[in-house]
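Omission of a single protein chain aside, the complex is shown with its protein chains in their original locations.
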Amino acid sequence: MLSKKWALLLAAVIVTSLILAACAPATPQVVEKVVKETVVVEKEKTVAVEKEVVVTPTPKPEEELITLNWNFGTEPPTLDPALAEDTTSVDVIESLFLGLTAFDPEGNVKGELATEWTTNEAGDVYTFKMRQDAKWVKYNPGTKQVEEIGPVTAHDVVYGIKRTLDPRTASGYAYVLYIIKGGEALNTADTEALSEEELQALIDGVGVKAVDDYTVEITLEHPAGYFPGIAGMWVARPMPKDAIEAHGERWIEPGFIVTNGPYMLAEWVHDSHLVLLKNPLYYDAANVQIEKIYGVMVVEASTAMAMYENNELDTTAPPLEDMDRIKADPVLSKELHIGPYPCTYYYGFTTDKPPVDNKLVRRALSAAIDRKSLIENVLKGGQLPANTFTTIGMFGSAAQDPDIAPWALDYTLGLQKAKEWMAEAGYPDGKGFPEIILMHNTSEGHKKIAEAIAAMWKEALGISVKIENQEWKVYLNTISKKTPVEQMPHVWRLGWCADYPDANNWLNEVFHPDKRNDIRWNNREFAEIVEKAEVSQDPAERKALYKRAEQILVDEEAAIAPIYYYTTVNLTKPWLQRNYFGLGGQDFFNWKIDWAAKKAALGK
Amino acid sequence: MSTVKTTTANQLQFANRKERSPWGDAWRALLKNRLAVASGIFIIILIFIAVFAKYIAPYPYDKGNLVDNYALPGPKYLLGADFLGRDILSRTIYGAQVSLAVGFVGAFVSLLIGMTYGLISGYSSTRVDNLMMRFVDFLYAMPILIFVILLQVYFKAVARTGVGGPFLQTLVAIDNKMGGMFFIFIAIGMLNWLGMARIMRGQVLSLKRKEFIEAARSIGASDMRIIFRHLFPNALGPCIVAETLAIPGYISTEAFLSFLGLGVNAPRPSWGIMISEGYVGLRSYPHLLLAPAVALTLTILAFNFLGDGLRDAFDPRLRGQ
Partner (left out) sequence: MAKYIIRRLLWGIPVLFFVTLVVFILVRFLPGGPFDFAGEKQLPPSVVKNLEAKYHLNDPLWKQFVDYLWNVVRGDLGPSFRYRNRTVNDIIAEGLPVSAQLGMLAMLIAIGIGIPLGIIAALRQNTIVDYLATFFAIVGVSIPAIVMGPLLIWIFALKLQWFPVSRWGAQPPYFLGFLPKPDITFWRHAILPAFTLGTGLSASIARLTRASLLQVIREDYIRTARAKGLAERLVIFRHALKNSMIPVVTILGPMFAAVLTGTFVVEQIFAIPGLGKHFVTSIGNRDYPIILGTTLLYGVAIVIANLLVDIVYAWLDPRIRFD
């Protein structure tokens, strides 16, 4: 019965698409509506009736589509929102799956699937009202058609969150959702020891429920003002239950994947490229201008740079070795854009290892880093010198506040202070100071910074520094709390990037003595401040608390030496209008291309 | 050559000339090859430069002036400066230390193990030969990178904790002197003797059925005599050529490891490190690459010409030509 309908439908589609191709209208056309009976035989034995729409998304010939040539930089390890842990995957997921909330290009939380949200008085129950025009779609690469699967509902949100938290899913980022009531209990459950019923009880116990088809209620373990930001994270997104259950691990391959975002996955040649096509059924499709994204996976920065210059990419992050040439080039210099990126580069001290167990030594080392010179001469990417850990743009950031470590921003002052402190610590001009080990993970960029800073220390303080590097995973293990102190390097590098734009994600999650705390630091005053700030509902009070915490961390105790706030350095062709904000993936759907200009440049 | 009628005769005659050692003959033959002599002298000069880098280089290798980053060649820096404003000429001079060390340590280890192993394997019974070659197959299939990372991890941990007794600590001290590459050289040599062993075995297999060997056997020469008097000198040629070819291989392995970030510890320079630091900026600052790449090419050429000369010199049939 079904196949006959399909045959009819196909015929209709082919005929229509031929006609459509002939008159080539700019907007996608809905071809036919069919009512299909889908019998879902589940435990509840319900019979769902769905509306189905099949659409030819792109009546234009392929080469006429407004196309963005993008470099993902690497193969995305997954496109499954529950499993993604890295920026490349998130960049793609951002185009494929909608969240309850999203960040706008300025970094503010706004509604995406959620039209509005409210909290209860205590601040621990959030109710999200969802829009009703978001749809699940499936792109068929064989027929090049789009199939509408059904509306995106509150049940999909509930399924998505519970799927991420289910220990059998083994999601690396599941812990982000531990703030949801019962989330941690479910995710840490020992599935082998539990019966089916007990596990189900834990799943049911997660504080997320569909009040009706378009209203989600999420109960938290404790009040958290930053929760709307988390509610939009990829691990909390609605996920397509039927597709996941039908195809298992392979559900994210083209032809299987069911998505609801502004783009659909049309092609994925692993390690080579993937193609995203505009979703004609996306509720805001009228405002999505770019119709096709051809995303390559070029790892080598110099190759990507050559592709950009050859008009094979519309935008790229240039290697720093080419920065001087770009700045001097009349064309490239106009195409250069430097913007903030929510990460901080820092050196951590092993605070229980002599001689850096002495806070005077740590302060001296931090102050003797000429951050401005490092940025101008080595990094060349317009980075900003850092005097705090929490970067610019985060709630509670005190970046560039002169009350905190002013010597980090002014090297003349820093040099003078550094010498004083070293002398005070008993090592005037570095006399009697043992050789210290500065370690970085193997990478050309980190090596350059380490060599530059080691030379600064040698010059300013008269101390000798041995630079070592280790392969990434070895390195992360070395600098962890487990390593015996005698095997620790004295100083080591790390970076930290925002998961959500709040100082809690920085100061509390990284340096609280009971949390990661690679610096082996046990400052109770700091701990109390960040604990208090986490639960406080008063924005002014939270800001003040975080400022005080930074003062202790960076200035008074100098447990870390923040070095610079990252920037995103990009070259963009004049025909592309894009955003550069780095939180939560690339927003291709907001970008615009002057197609006539691009075609002219390509010589077509 | 025209005076010698057949190989067999040559071999017998050769064996009887007690007053002139084969090595002495080789030496005299080598001296006649001008290009090989020039290459040898070049390599000796290079060794000299590496040993006395401290006195030759205009600047220390780690001394930089940030403002001079990527400075073009000029009176201050003859070959320009790198990203930290360090003199490229000085770094290239110091770089010879690591690059030559990789070449020699790797070559020595692999020649020693590989030739012995190949000789024994090729000369032994088919069964032993088979077993020994399967072991080579087994080592061939091992991923070298895992060993390199393991060695680095292990010896750096040893270095920092100070355990492991005086012997290990001496090794660690040598390793420190060589910028953390000593164990990697050893690893490189140990993994490259395989090719040498196969070449040696192939030579021996082919040679041992030759008339002159059978002739030697028929006049009652011992195994030892056959191996060292006949097989070894005759098989040496291809092995030395292969080894001079392998030395560039070791030097490029060092460059490859540097590319992966597993090279010498900063700030110590090697040509491999300098190339992997420079290649990204090829189009903006070609001078970063020029000095180390030219040094690398010349060194490799010299090893090759010297290798050719040695080969010709060791081939008894070529003498007196």
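Going by the order they are written in, the chains are A and B; count residues from 1 in each one.
By our rule, a contact is a pair of C-beta atoms (placed from the backbone, for glycine too) under 8 Å apart; a residue touches a chain by one contact, two chains touch by 3 or more.
Only a predicted model underlies this, so the values are computations on that prediction, with no experimental measurement involved.
Novice: So which of A:122, A:170, A:211 or A:602 would be touching the chain we can't see?
Specialist: In the complete complex, the chain left out is touched by residue A:170.
Novice: Taking the full complex into account, find the residue in B:91, B:198 or B:230 that is in contact with the omitted chain.
Specialist: Residue touching the chain left out of view: B:198.
Novice: Using the touch definition from the top, which of B:28, B:134 or B:177 touches the missing chain?
Specialist: Selected residue, touching the omitted chain: B:134.
Novice: Identify the residues of chain A touching the omitted chain, counting contacts across the whole complex.
Specialist: 75, 77-80, 83, 85-87, 167-175, 184, 187-188, 191-192, 249-253, 269-273, 296-300, 302-303, 306-307, 309-310, 312, 471-474, 476-478, 480, 494-497, 516
Novice: May I ask you to list the residues on chain B that touch the chain which is not drawn?
Specialist: The missing chain touches chain B at positions 1, 6-7, 33, 35, 126, 130, 133-134, 137-138, 140-143, 145-147, 149-150, 153, 195, 198-199, 202-203, 205-206, 209, 211, 237-238, 241-242, 244-245, 248-249, 252, 255-256, 259-260, 272, 275-276, 279-280, 282-283, 289, 293, 296-297, 300-301, 304-305, 307-308, 311-312, 315, 317-318.
Methods note: only the chains that are shown with their structure count from here on.
Novice: Which part of chain A faces chain B closely enough to touch in the complex?
Specialist: Contact set of chain A toward chain B: 301-302, 319, 321-322, 324-325, 370, 373-374, 377-378, 437, 442-444, 447-448, 450-452, 454-455, 466-471, 474, 484, 486-487.
Novice: Under the definition above, what is the set of chain B residues touching chain A in their complex?
Specialist: Of all residues in chain B, those touching chain A are 62-64, 66-67, 69-70, 83-85, 149, 152-153, 156-157, 160-161, 180, 260-262, 265-267, 276-277, 279-285.
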